[in-house]
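Below you'll find the structure I mean.
The complex appears here minus one protein chain, its other protein chains still in place.
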Amino acid sequence: MDFPTIIQILDSSVRLMVPLLLACLAGLYSERAGVFDIGLEGKMLMAAFTAASVAYATGSAWAGLLAGIAGALALSVVHGLSSITFRGNQLISGVAINFLASGLTVLLGQKIFGLGGRTPSLEGAARFNEITLPFADALRGVPGIGPIYADLISGHSVLVYVAFACVPLTWWVLYRTRFGLRLRAVGENPASVDTAGVSVTRMRFSAVLICGVLCGMAGAYLATGISAGFVKEMSAGRGYIALAALIFAKWRPWSALGATFLFGLLEALANRFPNLDLGIVTVPSMFMNALPYILTVIILAGFVGRAIPPRAGGEPYVKER
Amino acid sequence: DPALIFDLGGKFDKSFNEAAFGGAERWKAETGGTYKELEMQSEAQREQALRRLAETGANPIVMTGFAFGEVLNKVAPDYPDTKFAIIDMVVEQPNVQSIVFTEEQGSYLAGVMAAKASKSGTVGFIGGMDIPLIHKFECGFAQGFKATNPDGKVLINYTGTTPAAWNDPVKGGELLKAQIGQGADVVYAAAGGTGIGVLQAAADANILSIGVDSNQNHLHPGKVLTSMVKGVDNSVYEAFKAGADLQPGIKVMDLASGGVSVAMDDSNKPLMTPDITAAVDAATQGITGGEIKVHDYMTDNTCPVQ
Amino acid sequence: MQDLPTGGTPPAIELRGISKAFGPVQANKGIDLVVPRGSIHGIIGENGAGKSTLMSILYGFYRPDAGEILIGGKPVAITDSQTAIRSGIGMVFQHFKLVQNFTVLENIILGAEDGGLLRPSLSRARGELQRLAREYELQVDPDALVEDLSVGHQQRVEILKALYRQADILILDEPTGVLTPAEADHLFRILRGLRDEGKTIILITHKLREIMEITDNVSVMRRGEMVASVQTAQTSPAHLAELMVGRKVLLRVDKAPAQPGAPVLEIRGLRMVDAAGVERLRGIDLDIRAGEIVGIAGVSGNGQTQLLEILGGYPEKGAKLDGAVRLKGRDLPLTGSDARARRQAGIGHVPEDRQVEGLIMDFSAWENVAFGYHDAPEFQNGLLMDNAAIRADAMGKIERFDVRPPNPDLAAKNFSGGNQQKIVVAREVERNPDLLLIGQPTRGVDIGAIEFIHKRIVALRDAGKAVLLVSVELDEIMALSDRIAVMFDGRIMGQRLPNEATTGDLGCLMAGVDPATTAPQDAITPAAAPGSEGSA
Partner (left out) sequence: MERMPKWADVILTPLISLLLAFAISAVVILAIGESPVEALKVMVEGALFSSYGWGFTLYYTTNFIFTGLAVMVAYHAGLFNIGGEGQAAIGGLGVALALLYVPWPHWALALPGAMIGAAAFGALWALIPAWLQARRGSHVVITTIMFNFIAAALLNYVLVNLLRPVGSMDPASANFPPATHLPTLSDLALGFGIEWGKNTPVNVTLFVALLACLLVWLLIWRTRLGYEIRAFGKSEPGAVYAGISPTRITVIAMLISGGLAGLMAINNVMGEAERLVLNAVEGAGFIGIAVALMGRNHPLGVLLAAFLFGFLYQGGGELALWTSIPRELIVVIQALVILFTGALDNMVRIPLERLFGALRRKGA
């Protein structure tokens, strides 16, 4: 593999990892607060739909982003109600949310646009276009560092940079602020937070809502950043991969960056080498396509057996039975 | 009344279901008649839908997609007075018209055009779900391309192995970018909703793309080289028009009969250099005249060119 | 009811007509309580009497259905713990409310941070902690993770948490259950010091000795009601016990001298290294003979749990075992065996934690009575289980052990702690095992039930069976055992006969010092805190 190819694959990995990263961080907030969320997929999908619809109607990607966030937030509220307020089963709520998004997006899309669940293609300012960072073109000629800066670092949509900025931000929030301390505590032992006079419900709801915002960004990126409009089921399992990445990352922000990068890289590699020729055998493309899932299982089996989830995760906080 | 049954992909798949819908609508507009339409929601429903329509007296009943083949084989004998037409599949029953398209021929032309339009000598093919039918497109395209530019290269990618592969524009775009990275400057997308993402990404990257099934030239005027159009709309229109007199047997919609073609319209006119037009004409004549034999992948699951 | 002198100043706390129901359970019924300022006030009562509930209401953890709370004479609407904290109330719960993987410092500031950012709060808390530690002898490493601390130290953290929030009124819910006698004495010293500073302390305990020793006044609860409040000086343990249970109770175990027979259990050089690589048992040698109760005393966390689990057939996953265990002369395999095989070999086991291990809380009582013996031949009917037989068996046990309510269909979680324990004890004892392992048989169980359970254990011994009793209650060990072994840091520090042992002597052994030998045992430093063996 030559240098430009590596740059291209890395560049592709970066684009592909962004929805994973945003969704993974979304899950991180929620699960660190003790609310498991397998509904990332559904929230992303819903956000992609609302973002594309509003971006199309207004011609503004930013309005689309807001709408995407609103769409995901709406489902977050449902998740919060069922798993925090009514102390239901968080996994089941997540499953329901995934179905809800999958059905509603097509139903509403068909009603509004009559395109079988698709939205019309977005053009111009209705999409987040690629940004060229300063001096990108000037520096491209510099050997080594030049292409890295000009082709890998520069030339992504603004949401990509936002997503990467979210990693240190999340770390800082989690480990350096009062909010983060309470958030982590509520996922480990909600009673400790409660007896300290802090509302468990409010903490968990904040976390679930932040999760919604990040999922909203992920969905908006799918529909208005990396592609130009909504197509039904366009989240295509990315929410589940993000979930796997979260476990792989052991619920830590910097590791989340690494895990989602790995998955992005895998997908980019599978794209680049669809039928991997290993000399004697050619790996069929079906296998290459299933590779992220297989690897997830292998990773889950091999390395994260000891990953300890937040201790109160998945459990509703019940004071009085 | 005639009836039309869409396959699982749905009426608005931007592909042949939608084309079939277009044909029916044209018939409706022209004749003022009415027709019944159904969309499948499950495998078990296919038979149900066919029988229900036959029992309500619909005639002829047109269905899109090879997946109906088995069921139609079973159902058609029970309704000898009803005429059926099936697109993309051969069903040998006395009251069934089988309409098949020589996609390999249309794709061959697309390959010729891609070869002529490509400056780098490398072009891409992006398929949706990895099934034999799509390999037929791929193989025809590769043959046309190689015949025109034997030293050139065709990059081939499939989006996935599940039906989700038809609906992943993000991955479609990414696949295209990977192909561009390897030098591709023309891409042929046979991938349903994913293809929309491919065409978009091609337009964004300022390279040429080739649409499929319906005429997709208008999606990005000046950026879509052509579309490999299947005359599904015509077939449906013809079948509806024939009504109860629909001719049973196999109807091969090939290049010669205009069943498959490469779309030329105002949107891609500026791209049509005399060189391209001449090459397309020559290839068309070669195929219709029989001098050029385009291999059909489905006959033996192999492709003569790689 | 209220015959306590309050002096001229308004009482620190006054509760009027507090009621609280959990679903159909009326936990508190119209409770009145007055706690004078600057006093230590004890609250006693049977399991489920409503003590914890009442205190949790005072602390704003639960909301009362009715009633009024006055702090310093002024009515306060305590809607959540924040209000309680602001009113100067601090509480150390029966089950600690600490975040296990936070540091001590983080736990201290949680909920009492100074601002949005942690750094200033942390540094202020560090200074404050040093001051409190000095003032009250509450030393604890501010940067240690709570999960690495012993229970006693965790309790310190809880107390520090309350003091850091400048609590004026400190509630402690069964604080001594997890402490050695020396640690308990230390705690009481601190509490007296706090009282002398003018702070008010409420102490919940089941141990009448402690009530007599430290409290100024004591209130007695029974079945959700406050039955009496008296000055401690004017009452006696027997009187309190009677108030609590509603009848006279024996406060000691009546038993005939032991008639030990042949050895039933022989343990030789038993060692265990857990999955994390920590050596939990460092060579245990112990014999138990037929017709003998051997009591193992010791602060929890010194290997008793591991010993019981190994003998019960389910050592911790990934642990490495070494040594020999013989039951009636036959070697028991240390690995590759399970709890089922042990039961079949004649070992009964009342586990230390009845709610997590001993019972399936969602199963009905009758299903729980078969738990662990569900594969017994008399419970089978061909391929299926003979539910009728299991039920009949359960009914008998419920009757004989006076489980209340005597309803076999009620889920285990709906019984009170004492009755849950009776179900477990009934199940294990009535199988007539050759060896009964019994861990913390009466932890948190009220006096009436303690008496009953003790009688059954002695009866089993008198039937010629061997009993291995593990308890952190020294009183219980002294009263029941025919021989006492003290465990410290994975070893048997020494063995004593009950009539020649004194509390002080045993306390020394529990702290790792053998008073018989002048010098401390090799490799054991007397200062080593229990629970800190993890650093080995």
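Order of writing sets the chain letters: A, B and C. Residues in each chain are counted from 1.
By definition in this document, a contact is a pair of C-beta atoms (placed from the backbone, for glycine too) under 8 Å apart; a residue touches a chain by one contact, two chains touch by 3 or more.
The model shown is predicted, which means the values in this text are computed figures rather than measured ones.
**Student:** Which shown chains does the chain we cannot see touch?
**Tutor:** The undisplayed chain, in the complete complex, is in contact with A, B, C.
**Student:** For the chain left out of this view, which of A:Leu10, A:Ala57, A:Ala70 or A:Leu108 touches it?
**Tutor:** A:Leu108
**Student:** Mind listing the subunit C residues that contact the chain we can't see here?
**Tutor:** 23-25, 312-314, 338-343, 349, 351, 353, 356-363, 367, 370-372, 374-375, 380, 383-385, 387, 410, 414
**Student:** Name every residue on subunit B in touch with the hidden partner chain.
**Tutor:** On the subunit B side, contact with the omitted chain comes from 38-39, 41-45, 47-49, 51-52, 66-67, 69-70, 78, 88-89, 129-133, 161-163, 298-301.
**Student:** Suppose we count only contacts with the excluded chain; which residues of subunit A make the list?
**Tutor:** 38, 78, 81-83, 86-93, 95-100, 102-104, 106-108, 110-111, 117, 237, 240, 243-244, 247, 284, 286-287, 289-290, 293-294, 296-297, 300-302, 304-306
In this text, only the chains that are shown with their structure count from here on.
**Student:** Select the category (line, ring, star, complete, other) that matches the graph of chains linked by touching.
**Tutor:** line
**Student:** Going by CA means, which chain is nearest the middle of everything shown?
**Tutor:** The most central chain here turns out to be A.
**Student:** For subunit A and subunit B, let me know how many angstrom lie between their CA-based centres, rounded off.
**Tutor:** Computed value for the inter-centroid distance: 35 Å.
**Student:** Whole-Å distance, subunit B centre to subunit C centre, using C-alpha means?
**Tutor:** That pair's centroid distance is 75 Å.
**Student:** Could you pull out the residues of subunit B that touch at least 2 other chains?
**Tutor:** none
**Student:** Over in the complex, which subunit A residues touch subunit B? Could you list them?
**Tutor:** 4-5, 8-9, 11-12, 15-16, 19, 110, 114-118, 121, 222, 226-229, 231-234, 236-237, 267-268, 271-272, 274, 285-286, 289-290
**Student:** For subunit B, which residues count as touching subunit A in their complex?
**Tutor:** 10-14, 130, 156-158, 160-161, 164, 167-175, 177-178, 181-182, 193-194, 196-197, 200-201, 204, 219
**Student:** With touch defined as at the start, can you tell me which subunit A residues reach subunit C in the complex?
**Tutor:** 175-182, 184-185, 188-189, 191-199, 311, 319-321
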